[in-house]
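Only a single protein chain was left out; the remaining protein chains are all shown in position.
Letters A, B and C mark the chains in the order given here, with residues in each chain numbered from 1 onward.
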Amino acid sequence: MLRLIGLIPLLPVAGVVINGLFGRRLSRRAVGLVACAAVGAALALSIGAVVQLAALPEGERSFEVSLGSWLPLGSIDGREVGIDWGFALDPLSALLLLVVTGVGFLIHVYSVGYMAHEPDVARFFVYMNLFMAMMCTLVLASNLAVLFVGWEGVGLCSYLLIGFFYDRPFDERTGLSCADAGRKAFIVNRIGDLAFLIGMLYLLLEFGTLHIGELGRAIGAGHASEAFLTGAGLLLFFGACGKSAQIPLYVWLPDAMAGPTPVSALIHAATMVTAGVYMVCRMSALYSAAPEALAVVASVGALTALYAATMGLTATDIKKVLAYSTVSQLGYMFAAAGVGAYTAAMFHLMTHAFFKALLFLGAGSVIHALHGEQDIERMGGLRSKLPRTFWTFGTATLAIAGIFPLAGFFSKDEILWSAWSTGHRAVWGLLLLAAIVTAFYMTRLAWLVFCGEFRGSAATWGRVHESPASMTVPLALLALLSIGGGWIGIPKVLAAGADINVVHHWLAPAITPVGGAAVHGAAQGGSAGSAGRGEHGAGDEFGAGTGFDEEGEFGSGGASGTGGERGAAGEFGAEGAHAVGAEHGAAEELALIALALVAAVAGILLALAIYRRAGVAQRLARQSGPVYTLLRNLYWVDELYDAAIVQPFYRISRISGAFDRWVVDGLVNAAGVGAEITGHVVKLFQTGFVRNYALMFLLGAVAILYYLATV
Amino acid sequence: MAFGPQSVLAVSAVLFALGVLGVLLRRGAILILMSVEIMLNAANLAFVSFARQHDHAEGQIYVFFVITLAAAEAAVGLAIVIALFRLRGSTDVDELSLLKW
Amino acid sequence: MQTLAFFVLTVLAVGSAAVVVGPWVKNQVLCALALAFNLVSLAGFFFLLDAQFIAFLQVIVYAGAIMVLILFVLMLLNVQDERRLAAARPFQRWLGPAAAVAFALIVVAAVRSGGGALRYPQPSAGYGTVRALGLELFTRFFYPFEAISLLLVVAMIGAVLLAKRRL
Partner (left out) sequence: MSDLTFDLIGSATKILVVVNGLMATVAGMTWVERRLSGVMQFRWGPNRVGWFGLLQPIADGIKFAWKEDVTPAEAYKPLHTLAPALAMIPALCAFAVVPFGPPIELFGRAIDLVIVDLDGGILFALAASSLGVYGIVCAGWSSRSKYALIGGLRSSAQMVSYELALALSLIGVLLVSGTLRPTEIVERQAGWFWNWNVFGGWQLLGFLIFVVAGYAETNRLPFDMPEAESELVAGYHTEYSSMKFSMFFMAEYVNMITASGLAVTLFLGGYQLGVPLPLDGWPLALLQVGAFAAKVGLFLVLFVWVRWTLPRFRYDQLMNLGWKRLFPLALANLMLTAGLVAFDVIG
């Protein structure tokens, strides 16, 4: 099975081919069946592969296949450079692969129900399958070039799917149609992708390879200057900002909600938007070697987390609320990666995939039930009508708010802890605030939708109905995942000292922590960083200590490409303060956990307090005055971009357009006229009598023949 | 002038010239086609003569191809003539001077 | 012996060709028959040049198929005799023949001055037999052979498309 990973991206392509060619002739159910089967097969194959991977001893849990050379680039300053069409499966990609195919499969099943009343389903599923294929390519890519293919591919699919209802209007505030939304997403992503491409090419020129593993080794060997690495890292990160909707390129994601809800769930919540985070973790070797870049990542992430969350406060479109929440959660992940806790980032990525997909699907179910109504101002009290949706949605809400013991709790808490313990207190603060806000607006959302009085028309109320099984079953499954999904990452302190944090042991080999030190350092939430510091000398002891706990494992695991001897150094650094460090860290961590919980609960209660009784919210809005309008209009960022970038661009375009029309076309026309004049002369030869032509022909032939015979 | 490469080539040249004359002087489309056939055959003759002269089969192979080609050409040409005749009720090429300015 | 045959064939070939070409024969069917005769006499030439296979091919394909086809069309369309040469473009009348003659003369002169062999060498064993040609055709000339077969198919389709009233 491991050898077959090349097939994983191809299986969905089969679905694409079948539905793409015969979709119009197949029945709706057949189309759905094909699509789900394709993805299901991919899922099965992935599970098989990952199981086999897990069976391998921890050291060599990395498998690569090359489907042959793709871009033989010749030699770049002396080195023979060629890019293979290579796939790699290692713990990191395995995790995301499972998430992608698993969630993807559930969402496909869900879509069968959701799209039941929509026009050309075939096209929809073709795009969806194509997306799955591209996403799998992205995840499995063993070198940046292939990753970029997937990267662009998912971008394309996202564009296609956002604009799926290309003929429908979307946003009355900005007056976008769905097609516009798609275009917006595409263009904004292009900006990021360009940066990504440039960064990629820089790496290629510097190291003569794009293979991620080799890059890691090359960087670890310390050939490249830190400045260069920082630059490359930032470029790549800018690309990630585009794909994962971070400041300043987040604007497309809210509008991406123009797509059908399953799409929002799959692409704009669970998988594609997390590609950026994945990329950063994948390139951990690079980022760990470039602290400045990492700092930028962290700060951007943290800022986005809070910023987007605040915008979520006032949005009234159910899906937009979720969109902002997605942006902010992505901010969380970047923040985690930024403080060096890549594992935490991936962990949160996974749990987030579960509960955010669940939230979207729940929202979809609501919209489905209300026949396309998306404005929460016209919802309410749906709980009685949609019990299943309510319960699952509720679960997800608690999960994202970070209530113990749901998935969100563990991952979020871990991020907070890593931020704190690595000394990024500011990041920690922002994230904590974001957590409160998150809890608040999620509760608001849930309440406005499911509780209180129904604010829509009675007619609608009459027609509300619970969704079919094909939708509710995935909901249920995802609910289970968002409850239990976090238990694979239970921190030590809560496990009474027992080390049952599966995620870390799993991911460790694929991660290069900051300073390349003790791989398992991340076990206690990003203390990897501090362990690294321990090695640098200026370390705070509990980090080093906790880092030390894992040294033994690291020594045996021995999977880090680079940090061998440094790990040892870390060990020495940790030696002394080991005993004190452990429980000191534990106590502090417990305190932080409690704090996070309190924050979440506070947010929830506050929301309830405000929205339980009607009118309170409105009064609040009136009193807060400018703040409210600011939020309501999303800080006028769209308008800002429009004025600062789009309009000038249009003006330039008009000028160059004029140039083209008068100068370029002028030349062309001149050529045309010239040809015409010549034609008027030459046409005299064309008598229309075949035999004259033959005669001319013959004369020419005779002339040539004479020439040949004489000369 | 005895039987030999030169004389045979001369004959083929004469035949070719005759074919050309036909193309130039004849007006019936089919006749022109036939004249073209004559030209092709003159070429064939030259080919075969060369093949014989150099004792090599290639020339004959080319003749083989030319004959096949001629078959194709005749088929299409005649089809065109038929279509033409349906259209204009005659095969006189001088009446087909539509394609001029 | 050969020379005699050669001269006879030459006379026949050129004569029949002249009938086909000469504007003085107005009857197209006659011309077609003359052409058929010309082709057969060329087959005779090929025989003289030890190219048996080609000779047979010439008769079968040219005389047996192509000319029959042409005759068929002539009779089918039942075309009337060709009208006199239009006086519209006189230069066609003298320039054409002049050029043609010049052509022939140049070639003959070139051949003469080229000073090629006056006699054919003794042919090697099995020269011009079906086997010899077959071997060449299916080894060295395999792809041209396939190409030409493709050409035939295309021509066939084209002919059907062109000649059919309604498809």
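Just so we're on the same page, a residue touches a chain if its C-beta (ideal position, glycine included) is under 8 Å from a C-beta of that chain, and two chains touch if they have at least 3 such contacts.
Everything quoted here is computed from the prediction, not taken from an experiment.
Undergrad: Using the touch definition given at the top, which of the shown chains does the missing chain touch?
TA: Within the full complex, the chain left out of view touches C.
Undergrad: Out of C:V29, C:L105, C:L135 or C:L152, which is the one that touches the chain we can't see?
TA: C:V29
Undergrad: For a quick check of understanding: of C:V8, C:A98, C:V130 or C:A147, which residue touches the chain that isn't displayed?
TA: In the full complex, the listed residue that touches the missing chain is C:V130.
Undergrad: Could you please point out the subunit C residues that touch the chain left off the display?
TA: 27, 29-30, 33, 36, 40, 43, 52-53, 56-57, 59-60, 63-65, 68-69, 71-72, 75-76, 78, 129-130
By our rule, only the chains that are shown with their structure count from here on.
Undergrad: Need the CA-centroid distance for the pair subunit A / subunit C, whole Å please.
TA: A distance of 73 Å separates the two centres.
Undergrad: Note the residues in subunit A that touch 2 or more other chains, in rising order.
TA: Those would be 687, 689, 691, 695, 698.
Undergrad: Which positions in subunit C are in touch with at least two other chains?
TA: Touching at least two other chains: 92, 96, 99-100, 103, 107.
Undergrad: Show which residues of subunit A lie in contact with subunit C when the two form their complex.
TA: Of all residues in subunit A, those touching subunit C are 687, 689, 691-692, 695, 698-699, 701-702, 705-706, 708-709.
Undergrad: Where on subunit B does subunit A make contact in their complex?
TA: 20, 23-25, 27, 32, 93-94, 96-101
Undergrad: Taking the touch rule as given, give the residues of subunit C at its contact with subunit A in the complex, in rising order.
TA: 89, 92, 95-96, 99-100, 102-103, 106-107, 109-110
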